[in-house]
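Below you will find the structure I want to go over with you.
Note that one protein chain is taken out, while the other chains of the complex remain in position.
And now, chain A:
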Amino acid sequence: MLVRAAIRSSRSSSLATAQRRLASSLVFLEHKNGKLNDSSLNAVTAAQTLGSDTAGIVVGSKSDVDSVLEEVKKIDGLTKIYTAASDDYAHTLAENVAPLLASVLPAKNISHLFAAHTAVGKNVFPRLAGILDSSMIADIVALESSGDVFTRPIYAGNAILKIKSSPKDAIKIVTVRTTAFDKAKTGGGNASVEEVEAKSGDSSTKYVSEELTISSRPDLSSASRVVSGGRALKSQENFNKILDPLADALGAAVGASRAAVDAGYADNSLQVGQTGKVVAPELYVAAGISGAIQHLAGMKESKLIVAINKDADAPIFQVADVGLVADLFEAVPELTKKIEGAKA
């Protein structure tokens, strides 16, 4: 929450800085199968801290670019959308997309590239930084309107680093922690569209296939409520049987600790923590999670943390707003029933 306050205060001074800045920002608009990944909207908000001209770029197969274009043109605050369409870009392979961006950024006089710190962002942008010989500024939670001072968590969020980028890094390549920035609004924008020439790398890397975990629940990274389970659930069957009804009663996404994922109780795409996803929902329910620092790194910005654990000394209770020392196999079903009762 502190971070958001900092961003608001820097926004108020951004108008004055806009006049001083010559170059402009570009936001990489991530999409999957022709649908915008809305974590890109958080990156747009971060970019607008600089108060300058902000453009977006959509890279993908022709059909994906066409289907996402109408939506992204309407993002508030984007003045221009660059598009690059080619079958080579279909699955956002870093080997193809990074060289394209490396040619577009200098040609369009871009000073800052912003992207969400997602699996795609983490894969493509370091490579781009390598091609441009520029530093990679990863996972920022705040930036100053001057455009060269950035704040990012280190040591699993146990320390906060503020850095100043040097003019040596002519183009700043920045990925944004989505939970630290609001989403840009959509619907009011009317950006112009400019196609840029497709340019691919000469790599031997080819996409083969993907296996996605299908879920009818909200997406974990953007859900406003998350119910998470740990090793104490003891089996995959219990994990689903105990947590799913509570998640459904709350309209929540399901998450997991690394211990639960490693034990095979939950898919690894559900992992919350330093090496998994970082979430900051309104409500985070941790059931049977001890609260290792690596897990806390992924959820301690949540607004209300509820912990249910048998062990009264579990570290999770040090961050939980509401803690209940109880056997989750009894407490969680009872909680589910009472929440359903409260709704009825």
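As a working rule, contacts are C-beta pairs under 8 Å (C-beta built on N, C-alpha and C of every residue); 3 or more make two chains touch, one makes a residue touch a chain; residues count from 1.
We take it that contacts and distances are computed from a predicted model.
The listed options are "GEO02361p1", "MIP18 family protein", "Formate dehydrogenase, mitochondrial" or "Probable electron transfer flavoprotein subunit beta", and the UniProt record of the chain not shown names that protein "Probable electron transfer flavoprotein subunit beta".
The residue touching the chain not shown here, chosen from A:Gly77, A:Gly201, A:Gly230 or A:Gly288, is A:Gly201.
Of the listed positions A:Thr83, A:Ser165 or A:Thr179, the one in contact with the omitted chain in the full complex is A:Ser165.
Residues of chain A in contact with the chain left out of this view: 1-2, 91, 93-95, 98, 118-120, 122-139, 149, 152-166, 168-169, 201-213, 221, 225, 250, 258, 262, 267-269, 274-275, 277, 282-283, 293-294, 300, 304, 306, 308, 312, 317-326, 331, 334-335, 338-339, 342-343.
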